[in-house]
Structure formats: C-alpha cells, structure tokens
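Following: one structure in structure tokens, then a few remarks.
The complex appears here without one of its protein chains, the remainder shown in place.
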Amino acid sequence: MDSTNFIMRFLEWLMTFDRKALILAATAIGAGFAMIAGIGPGIGQGYAAGKGAEAVSRNPKSQRETTMVMLLGAAVAETSGILALVVALIMLFGNPLVDMEGTAFVIMASAIGAGLSMIAGIGPGIGQGYAAGKGTEAVGKRPKLQSVIVRTMLVGQAVAQTTGIYALVIALVLLFANPLVRL
Amino acid sequence: MEPITGKALILAASAIGAGLAMIAGIGPGIGQGYAAGKGAEGVGRQPEAQGDIVRTMLLGAAVAETTGIYALVIALILLFANPLVGML
Amino acid sequence: MEPITGKALILAASAIGAGLAMIAGIGPGIGQGYAAGKGAEGVGRQPEAQGDIVRTMLLGAAVAETTGIYALVIALILLFANPLVGML
Amino acid sequence: MEPITGKALILAASAIGAGLAMIAGIGPGIGQGYAAGKGAEGVGRQPEAQGDIVRTMLLGAAVAETTGIYALVIALILLFANPLVGML
Amino acid sequence: MEPITGKALILAASAIGAGLAMIAGIGPGIGQGYAAGKGAEGVGRQPEAQGDIVRTMLLGAAVAETTGIYALVIALILLFANPLVGML
Amino acid sequence: MEPITGKALILAASAIGAGLAMIAGIGPGIGQGYAAGKGAEGVGRQPEAQGDIVRTMLLGAAVAETTGIYALVIALILLFANPLVGML
Amino acid sequence: MEPITGKALILAASAIGAGLAMIAGIGPGIGQGYAAGKGAEGVGRQPEAQGDIVRTMLLGAAVAETTGIYALVIALILLFANPLVGML
Amino acid sequence: MEPITGKALILAASAIGAGLAMIAGIGPGIGQGYAAGKGAEGVGRQPEAQGDIVRTMLLGAAVAETTGIYALVIALILLFANPLVGML
Amino acid sequence: MEPITGKALILAASAIGAGLAMIAGIGPGIGQGYAAGKGAEGVGRQPEAQGDIVRTMLLGAAVAETTGIYALVIALILLFANPLVGML
Partner (left out) sequence: MEPITGKALILAASAIGAGLAMIAGIGPGIGQGYAAGKGAEGVGRQPEAQGDIVRTMLLGAAVAETTGIYALVIALILLFANPLVGML
C-alpha cells in the first residue's frame, strides 16, 4: 500500500518491524525517562548537605546529631531515585512487556508512559531533601529537641512522598496489570 | 505484526497521556517538602506550639496535594474508564 | 491495513493533550506548599494570630489553585465533551 | 470509511496545542502561592495591617494570573473557535 | 479521498507552535507572584509607604509581563494571521 | 491533489520552532519579577532612595530582557523572513 | 510533484533546532533578573556605593549573558549559514 | 537494499534513552553546588571548624551524587551491555 | 527525484541535537546571575573589599561556565565536524 498519508505511512513502516523489537525499543526510551527522576534527590540531598555544613559551622559541638539527621533525611529523599532505578532495571532486565498479550502499539506506548510517570519523583526528592536540610539546621540549633524535630520532619516527608507513590502505581499498572491491552 | 487500528492508536496515546499527567506530582512533592522543612524548623524553635505548627503544616499540605490528585484521577480515567474509545 | 480514521487520530491526540494539561498542577503544588510552610512558621511564632494566618494562607492558596482547575477543566473537556470530533 | 484528512490532522494538533498551552499554569500557581505565604507571614506579624496586606497580595496575584488566562484563552480558541480549520 | 496537504500540515504545526509559545507564561506568573509577595510583606511593614511600594511592584510587574505578551502575540499570529501558509 | 512538499515541511517546522523559541520568555519573566519584588521591598524601606532603586531595577531588568528579545527575533524571522525556504 | 528531499528534511530540522537552542535564554533571564533585584536592594541600602554596585551588577550580568549569546549564534548559523546542507 | 531491522530500531532507541537518562545529572549539579556555597560560607564564619565543615559537605555531596551515578549506569548498560537486543 | 538518504537523516538529527545541547546554557545563566547579584550586594556592603569580591565572583563564574562550553563544543562538532556521517 503506497499511501500518500504520512501518518498511515509511518504506522505502516512501524508495522514492518517485529512486535518484540518495537516493544524493546520503546522500553529503552521509557527507562531513560524514568531516570530523569534523579534530578529530585540530587537537588534535595545537596540542600541537606549545605545545611549540614552550615549547622556544623554554627555549632560544631552538634556535629554528630546534625550529621545523623542529615543522613536520615537524605535517605528518605533517595526514595524516588531508587524507585526510578528499580523501574528502569525491571524494564531492561525483567521486561514484563515483551511477553504481554495485546496490540504491540499499545504495549510500546505503555513502556514510554511508565517512564514518563516516574519523572514525578523529582518533586518528593527535592521536597524531602529540603525538609532534611531544615531538620538538620533545627537540630544543630537545639540538639536537645532532636526527637520532636525529626518526628515532624518525617511526618512531613511522608506526606511529600504521596505523589511519587501515585506515579509508581501508574507505572506499575502500565507494566504489570495493563488494562489498556485488554480493551 | 497485527495492524494498528484506530482503537489501538487511542489506547496507546492514553498510556502516554497517563504518564504525562503524573508529572504533575513534582509540584506537591516540592511544596509539601518545603512545608515539612518549615514545620521541623518551627517545632525546633517553639516546641510548645508543636500541635498548632503540625496541624497548620498538614492542613496546608492537604491543600497542596489537590493537583496531584487531579492528575491521578485523569490518569486512572485514561487507564480504567477510558471515555475516548467509546467515542469512536 | 485498515486505515485509521480522522476521528481516531483526534481522540488519540486528546488523550495526550489531557495528559499535558495536567502538568500545570506542578505550580499550585509548589506554591501552596510554600504557603503551608510559611503558615506553619507563622503559627509557631504568633500562635495568638493563628486564625488570621490560616485564613490568609487558605485565601491565597485558593487563588493559587485556579490555573490547576483550568487545566483540569480543559482535560475533562478533551475526555468527556470533546468539541473537536464534532468539527470534523 | 473516512481516512485521515487535513482537517482531522489540524484538530488533532489543536488538542495537543491546547494541552501544551495549559502548562503555563505552573507559573501563576507557584507565584501566587509565594504571595499567599508572604501574606500569611505578614498577617501574623502585623495583624493590624491585615487589610492592606491581603489587598496588596490579591492585587499582585491578579497581575500574576494574566499569563494563565492568556493560555486558557488560547486553549479555548483551539477547542471551541478553531480558526485554523477555516484556513484550509 | 482528500489527502493531507502541505497547507494542512502547516496549520497543524501552527496549533502546536501556539501551544508551545504559551508555556512562556510560566515566567511572568512566577516573577509577578514573587513581586506580589514582597509587596504584601512591604505594605505590612511600612503601611505609610504603601503607595510607593504598590507603584514600584506594579511597574516591575509590567516589565515582567512583556515576554508573556510576546508569546501571546506569536500565538495569535500563528492562529489568526498565519504568514506561513502564504509562503507556500 | 497537492501533496506535502519540502517547502511545506520546512514551514511547518518553522511554526514549531517559533513556538519553542518563545519558551525562553520564562527567564526574563521570573528574573524581572524578582527585581520587581526587591525594588518594592527597597522602596518600602528607603523611600528617600526610590529614584535610585527604581532606576537600578529598570536598568537590570533591561539587561534581563535581552534573551527574551533574541527569542522573539528568531521567532519573527522564522515566521516573516524565513531564510530556510530560500535554501531549498 | 516535488517530493520531500533530504535537503528539505535538514532545513526543517534546523528550524526546530534553532527554536530549541533559544530556550537557553531562560538562564540569563532569571540570573540577570536576580542581579537586578540585588542591585536595586544594594543601591537602596548604600546609595553612596551606587557606582560600584551597578558596575559589579553589569559586569556579572555580562558574564551571565554568554550562554544566551552562544545559543543565539547556533540558531543564526542554523538559519543563515547552515553548514549541514553542504555536507549532503 | 538492506532494510532497517528490529535490532537497529532498539539500538537507535537506546541512544535516545541513554541521553534522556543523563538529564538526571541536573539534580546533583544543583544540590552539590548549593552545598559548596554553604560550605564556603561556613568556612568563612568559623575557619577553625574547616575540617568538620568540609567533611560534612563532602559526605552530603556524596549522598547527593547517587542518582547521577544511577543514570550513568543505566546509560552505560544501554550503550555497552544492552540487554534489550538479547531479548529479541 | 532525490529521496531522503541516511546521510540526510543523520544531518537532520544533528540539527536537533545541536539545539538540544544548547539548552544547557540555562544553568550558567542562572548561576552566574546569582553570583552577579551576590557580588553587587557584597561590593555595596564592603566597598574596600571590592577587588577580592569581584575576583572571587569571576573565578566562580568561570567554573560555572564550563558545562555551557561543553554544550557549545558538542553543538559545533555536530554542525561543523560531524563524525557521524563518516561512520555510515
């Protein structure tokens, strides 16, 4: 079929490929998108590091406490980066899409959609890192209040995680329980 | 390979649309994290006001969550109750 | 290959358009979270002004929500009351 | 069966264009949220100036809304009064 | 069957170009919101200088609006006075 | 039947390129808004220095406008004096 | 019928590449606006140092302009002295 | 004429995926730069605590590097140990 | 009729790659603008230390320029010394 319609021609070109190849190609791009989430923890933990250095300069005696809070807060802020890495590794090494029943075109798009969704992780990464920095600062000023400060920090970080979890759920649905292929 | 139908095109676009919508989650994540930081700072300064501080922080964070929920709802509609395929 | 109709193409693009629109939600999420943090800070410093602080925070947050609502409305129109398919 | 026409392509692109335009809403969302936070902070510090503070905050927020409105108008034109299909 | 013409392709791309241009609105939205917050803070601190503060805030916000207007003008040109189709 | 020519493809890409260029407007919008806020704050604190403050703010804002102007110029060239179609 | 040639494809991609490059203008816009705000603040506080402050602000802003100029140069090369079509 | 194989399509997409992954590097760059600034500030304030300050800064920066490393690893896997072509 | 060759496709992609690379210029623009603002502030406060402040600002800004230069180099390689077409 020699269509003059470039959209049809493009889709016909795509159809000349093996379905597995199409899905795997989309997976490579999806994995790349997912990794962009790493922007978040990078910014957030860097903020916490800066606040840690500042706290140590203001109150060198509190170094042990501030470092602990900085690391604890930063560990929480790592979550979205780890989730993105895990999703990317699943896509690359344990790809559930290649053996999925359904239209190849929909499965391809699902791989890209899952990767795009994970980008949301930028937010919790930055936000939780900010909280880690402020927690570190506060503990540096009033080391005796460490437990109540850390508790508030963790409660706030938990709240800030939710949209990252939503995004993970959407990505996992697209990868493992894709409702679109059954439509 | 099986041909691409109009329905498949819509469903494929819905998968990408759902992924794009979720990017909205960046916002509440940053904003609520800021609130968390300010809450921790405030509790460190005025431990006696902890209840009020945390309550205000959580109220504000709940407000900041809404656009993340809107995005989730749009993504869930695209995935589980797709109205577009019915319009074909 | 059975050709894809114009209607299918528009509906597919609508799914992506709806997803793109929701990205606007980043803004209110960050902004309202900032307000939440400032509100928590303020309540810690002036607990006696809590009512005024929270009321101002919520008023400002309501204003900051509007563009998130606009985006939601555009997405819902694209998904449920798509005017484009009728123009074909 | 009706294949993809030029008109359909324009309408499909309009759906994506409308979605892209709405992303502008990030700006007013962040900016007005900042104003909300500063307003709440100010009211906590100078409760006696609450009227002036809130009025300035709302005036500034109205100015910050304009580009969000521009984007909404462009999206609505693309969806409901599309001038491009008439140019074909 | 009427195929997709070059004119249709240009008009479709113009819809997307108009949407992309509007994204510029993020900038004035954030910037003017910052000015609104600073204005509200200033008015709370120096109510006697309210006139000067608000005037400076609005002057600065007008300057910050320009790139949002440029983007709107480009979008309106693409939609209503498209010079590209005439070049075909 | 007139198919899509190379010229049409270039003009379509020019519409998208013009839209992309305008996104640069985010920068001056944020930056000049920051300057507006700092100007308003300064005028509130040192009303006697208002002339100097506003003059410095406007000078700095003029410098911050340039990349927004560059983008506008590139977009106008793409739309009204497209040099690419002449290279075909 | 003149089909789409390789040259046309390169020129179309150059239009999009030029638009993408201009997005760099976000950076100097934000940065120089920050410098403008700090300059205005400084002049308000130390009017006697106005000369030094403005000179430092402009020197720093000139340094911050460079990547915006690089992007403009790349865009102008793509539009007016495209080396890629000669490589075909 | 040797047509484009599925393997070639996967390898092409891998090049784009690797490029996308590297964008994550924005984050550690900003965050560690912030830490560098705060470290320099702290050392200026208490030069006698320089060792502790720098050690804390570097420890925090090491933690902030991880997601940049993850992205690099994914890109290197896509380029040098591509598991996708083996799944064909 | 000269169709689209592999070489043309690579050169077209190189135009887009060069444009994408230039987006890196956002970073030095923001960062150096921040340094400019801090430099101007510092000079206003300690005019006697102007030499040291400006020298530190410029040294730091030179360091912040590097990734903008890397991007420019990659773009120039893609445009003027494209190694990819030689690999065909």
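Residue numbering begins at 1 within each chain, and the chains themselves are lettered A, B, C, D, E, F, G, H and I in the order written.
Definition applied: contacts are C-beta pairs under 8 Å (C-beta built on N, C-alpha and C of every residue); 3 or more make two chains touch, one makes a residue touch a chain.
Note that the structure is a prediction, hence the values are computed from the model and not measured.
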Chain H residues that touch the omitted chain in the full complex: 1-5, 7-9, 11-20, 22-41, 43-45, 47, 50, 53-54, 57-58, 61, 65, 68, 71-72, 75-76, 79-80, 82, 85
Positions on chain I contacted by the hidden chain, ascending: 3-7, 9-10, 12-14, 16-21, 23-39, 41-43, 45-46, 49, 52-54, 56-57, 59-61, 63-68, 70-71, 74-75, 77-78, 83-85, 87-88
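As a working rule, only the chains that are shown with their structure count from here on.
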Chain pair with the higher count of C-beta pairs in contact (D-E, A-E): D-E
C-alpha-based rotation, chain F on chain I, 0 to 180 degrees, nearest 5: 65
Centroid distance [mean C-alpha coordinates] between chain H and chain B, Å: 26
Computed distance of Cα centres, chain H from chain D, in Å: 34
Inter-centroid spacing, chain I versus chain H (mean Cα positions, whole Å): 19
Numbers and ranges of chain B residues touching at least 2 other chains: 3-5, 7, 9, 12-14, 16-20, 23-39, 41, 43, 45, 53-54, 57, 61, 65, 67-68, 71, 75, 82, 85
Overlap residues in chain A, where contacts from two or more other chains coincide: 4-8, 11, 15-18, 22, 33, 40, 44, 122-123, 125, 127, 129, 163
